[in-house]
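Can you keep this structure in mind? I'll have questions shortly.
All protein chains of the complex are present and in place, except for one that has been dropped.
Up next is chain A:
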C-alpha cells in the first residue's frame, strides 16, 4: 500500500492539475471568445486568420503543442518554467476548441434576433454583444462544460514536459513503489472525481436547455 506521504503528494499534485485546468478554462476561454468572434466576423481576413489558427491547433496533438511551447518559449527568450509552458499550450489548445464551440453557438442564434435588434435601433456593437453573444453562449453551455472534462484530462499531458501534476507524480510514485495498479487506479479515481461532476453538469444543462425541443 501507499504511505500517507505518497497519498499526500498525489493530493497536492491533484491541486496542480486543477490549477492548470482553471488557467486553461479562464485564459483559454478569453482567447477562445476572441477566436469565436473572429470566426463569425464580417471581415474576411479575420475569418481566415481564426480559421487557420483553429485548423492548426485542432490538427496537431496536444503533446506536440506542449513540446513546442516548452522549447519554443525558451527560444523566444522567456523563462522555461515547465508550468508556464504547459499553461501556454493548454490555453492555445483550449482556445481553439472553445472558439469552434462558441462559433457554433453564435451561429445557432436565430436570424430574427439580429433583425429584431436592428429594428430596435441597436448599434451593431450592442446588437452583437448584448443580443447575440449572450444567447449564443447559453446555447453552447453544455458542450462548453463537456469540453472542460477534456481539459482536465488533457492536463495529464503536461507530465511530459515535467510539470509535477497528477500523472507525473503518479509516475514517480510508481517508479519507487512498483504498484502500478494501486497507484494508477487511485489517480484514475482522482481524475474521475474532478471530471464526472463536470460531465454530469453538462448533461443536466443539456436536459434543461432541451426542454423546448422535447
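Going forward, contacts are C-beta pairs under 8 Å (C-beta built on N, C-alpha and C of every residue); 3 or more make two chains touch, one makes a residue touch a chain; residues count from 1.
As a convention for this text, contacts and distances are computed from a predicted model.
Enquirer: Missing chain, UniProt name, options "ATPase", "RsbT co-antagonist protein RsbR", "Amino acid ABC transporter membrane protein 1, PAAT family" or "Cytochrome c oxidase subunit 4": which is it?
Expert: So, among "ATPase", "RsbT co-antagonist protein RsbR", "Amino acid ABC transporter membrane protein 1, PAAT family" or "Cytochrome c oxidase subunit 4", the name matching the hidden chain's UniProt entry is "Amino acid ABC transporter membrane protein 1, PAAT family".
Enquirer: Taking the entire complex into account, which one of A:51, A:83 or A:184 touches the absent chain?
Expert: Residue touching the chain left out of view: A:184.
Enquirer: One chain isn't shown here. Among A:2, A:22, A:68 or A:164, which residue touches it?
Expert: Checking the options A:2, A:22, A:68 or A:164, the one contacting the hidden chain is A:68.
Enquirer: Out of A:46, A:137 or A:160, which residue would touch the omitted chain in the full complex?
Expert: A:160
Enquirer: Tell me where the left-out chain touches chain A, residue by residue.
Expert: Counting only chain A, the missing chain is touched by 55-56, 58-65, 67-68, 71-72, 75-77, 149, 153-154, 156-157, 159-160, 167, 170-171, 174, 178-181, 184-185, 187-188, 191-192, 195-196, 199.
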